[in-house]
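One chain of protein is taken out of this complex; the other chains stay put.
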Amino acid sequence: MSFTLTSKDYVNYINIVKQRIYENGDYISGLDAATGDGDHWSNINMGFESLAAAGEELQNMPIDAAFKKIGMLMMSKIGGSSGILYGGAYMAASKVIAGKESIDSQDLCNAMEAMVNDMMQRGKAEPGMKTMIDSLYPAVMAYKQALSANISGRETMILVKKAAIDGAEATRNMEAVKGRASYQTNKGVGNLDPGAVTMSYQIECLCDYIIDNLIDK
Amino acid sequence: MSFTLTSKDYVNYINIVKQRIYENGDYISGLDAATGDGDHWSNINMGFESLAAAGEELQNMPIDAAFKKIGMLMMSKIGGSSGILYGGAYMAASKVIAGKESIDSQDLCNAMEAMVNDMMQRGKAEPGMKTMIDSLYPAVMAYKQALSANISGRETMILVKKAAIDGAEATRNMEAVKGRASYQTNKGVGNLDPGAVTMSYQIECLCDYIIDNLIDK
Amino acid sequence: MKKIINNPNNVVSEMLEGLAKANPAVKYSGAGVEVISRKEKKQNKVGVISGGGSGHEPAHAGYVGYGMLDAAVAGNVFASPSPDRILEGIKEADSGQGVLLVIKNYSGDIMNFQMASELAEMEGIKTASVVVKDDVAVPDSTYSTGRRGIAGTVFVHKIAGAAAEQGKTLEEVQAVAQKTIDNIRSMGMAMTPCILPAVGKAGFELAEDECEIGMGIHGEPGITRQKMVSAKELAERLLSHILEDYDYSGSEVAVMVNGLGGTPLMELYILFNEVEKILSEKGIKIYRTFVGNYMTSLEMAGCSVTLLKLDDELKGYLDYPSMAPAFRV
Partner (left out) sequence: MKKIINNPNNVVSEMLEGLAKANPAVKYSGAGVEVISRKEKKQNKVGVISGGGSGHEPAHAGYVGYGMLDAAVAGNVFASPSPDRILEGIKEADSGQGVLLVIKNYSGDIMNFQMASELAEMEGIKTASVVVKDDVAVPDSTYSTGRRGIAGTVFVHKIAGAAAEQGKTLEEVQAVAQKTIDNIRSMGMAMTPCILPAVGKAGFELAEDECEIGMGIHGEPGITRQKMVSAKELAERLLSHILEDYDYSGSEVAVMVNGLGGTPLMELYILFNEVEKILSEKGIKIYRTFVGNYMTSLEMAGCSVTLLKLDDELKGYLDYPSMAPAFRV
């Protein structure tokens, strides 16, 4: 039912999502340019490049330490809103999985919940405000529900992934309250939130990685 | 054979050439941009606008005083190379026709000769250096020759005009020595000198004005 | 993209390296930290630091110097510096009397400076913060992020820096910085987009005859996109937004006409000439004027106008000497 996610797995996943983000440069830059300052892609891309560069070190750490290190790297390399939000989130996640070499599905769900809580608190933001939270929050909700419903690991991952993608898509019609899109007269309505889209890439890649590599077919 | 050119005529001529220059803005600006700094048209256009604005005053002066005033206006309103060259030239011309209410063909020839001499001295330039002198100088030579050959006033004006236009055209293949075109690696070869072109407009308009208005057909 | 750069990823460190070589009064922390600070550290003085994304040069590193900032912390282009960088800036600025953080009101900056100040407190350094929000293009709000901080920030650096230099306490410096913020309003416009080095192309376009009133210093949306207007109309438009928001009537002000990077000084002076006429008509007295590129957006063409209402206290601080290369008084 469950799976075991190691630091090595996480580094593999990082390399996958790094590529995904890299390939979508024009698209993501365009989303942030439309409603913000245009740097979200270059921020997050630089962040994943530095995570990938630290891959060797990360994969030899226990997963809690790896998460902490990832948080510190994202906070210091990305900068901007995303850097601190991801940085804080990974550090918070690291705490709830403290002492673990590797994690199972419940741990991952707990970690993601800790992440979204930290983001909401730090960003003084809630779901519905047209931010990256709008992808992560529904994914966490779906994850929790799936775990309590006791459905298969594969189905769980599919539900989580779908919630994240739908959540990102739902930002299109939201009015921005936080972040730069809130400066627009129309509050960014009609445009996707770039942070929600890159969040959905990450969740999607992670779920796919778990499905493809950690769960028996 | 000869004609009588008054200040009133000169002001009429100024209005005609002002229009001619105004209409060729893009063309002349383009010539100066290609080899220089692009301001020749705006300089000379501003100059003729201020001459036209002073028309009332100019047409009630004796012609020697009008030339002096024109020189002062051109020097102070045009600026750049053209302003001082035209300014100095008109002042020099004013001296050779000193004491005259109006001028005849010989006087005009003398005035133009004084002009080109002043320009050459002030600009430390000679014919063949790809400047406005290359239009004025041959015009003066043609004028002198025509006067000594004793041909008709109409024919004289046609010859003067042709010499000015041909002279301007001849700058195309000259290498610039003075002025900004001299900075080009190819010394501006292939491009007309803007100052020569606007000089040829002036001589052409003046000759045409004399033919159309001052000479019996 | 045509820029005089080497690698787009190194623009910040190479720029600051160059800046520190050009200005012997400051030192550069090195790549990855991106802090410019005074070489001669005065003891027992409140430190004043600022920072934010890069691309706003001379902000913020150009304002480090006697009478102004003690340190400036640079993020990547248009991205707030991270807490660890800011912490280094705080440490450089600290000489035992605490450090004031001058923050521009963007959620990224707020979050990063907030965490940095927590880290500093953990290391025993007292900090206080002020948040500059002068851009009247955005409605003020406590629910949303609210008003952006733009060119008016430079006045806050100047005044807080002077107060600190004169030996005021952290609370006093913070109070006068806050008072400055409360009396500043700015409004900008842009005529061309800017290009982030790492992105390589413009994020939006403005037609050959268009401008955007109220655009932010990161190219954030403004109030209206419209046909370009004359300098006179532009001055009226920008000032009307400012004067609707805050009552400057009868007061003495400092004026800043700020260029966004691609607009020549000639145009800024022509704009100021119109601004002055309007203020003088309205009986608003100009005490001191600053015209130039103070808070830019890379190569963006455009400008902003800032008014700061002055009293004797603020005048004194504004007039106090500053040796910061980008703001010599």
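Quick notes on this one:
Per-chain residue numbering starts at 1, and chain names A, B and C are given in the order in which the chains are listed.
We adopt the following convention: contacts are C-beta pairs under 8 Å (C-beta built on N, C-alpha and C of every residue); 3 or more make two chains touch, one makes a residue touch a chain.
What you see is a predicted model, and the numbers here were worked out from it, not measured in a lab.
Partners of the chain left out, restricted to shown chains and counted across the full complex, are B, C. The omitted chain makes contact with just one of the residues B:Ile84, B:Met141 or B:Leu214: B:Ile84. Shown as candidates are B:Ser2, B:Asn15 or B:Ser42; the residue that touches the absent chain is B:Ser42.
Interface with the hidden chain, as seen from chain B, comprises residues 25, 29-30, 32-39, 41-43, 45-46, 75-85, 87-88, 122-123, 176-180, 182-185.
Mapped onto chain C, the footprint of the missing chain covers residues 2-6, 11, 14-19, 21-23, 54-55, 57-58, 62, 191-192, 208-211, 228, 230-232, 234, 261-274, 276, 286, 289-291, 293, 296, 298-299, 301, 303, 328.
In this text, only the chains that are shown with their structure count from here on.
Taken pairwise by the contact criterion, the protein chains fit none of the simple patterns, being neither a path, a ring, a star nor fully connected. With centres taken as mean C-alpha coordinates, the chain found closest to the middle of all protein C-alpha atoms is C. Set against the Cα centre of chain C, the chain with the most distant centre is B.
The distance from the centre of chain A to the centre of chain B, each centre being the mean of the chain's C-alpha atoms, comes to 75 Å.
Between chain A and chain C the centroid-to-centroid distance comes to 32 Å (mean Cα coordinates, whole Å).
Measuring from the averaged C-alpha position of chain B to that of chain C gives a distance of 54 Å.
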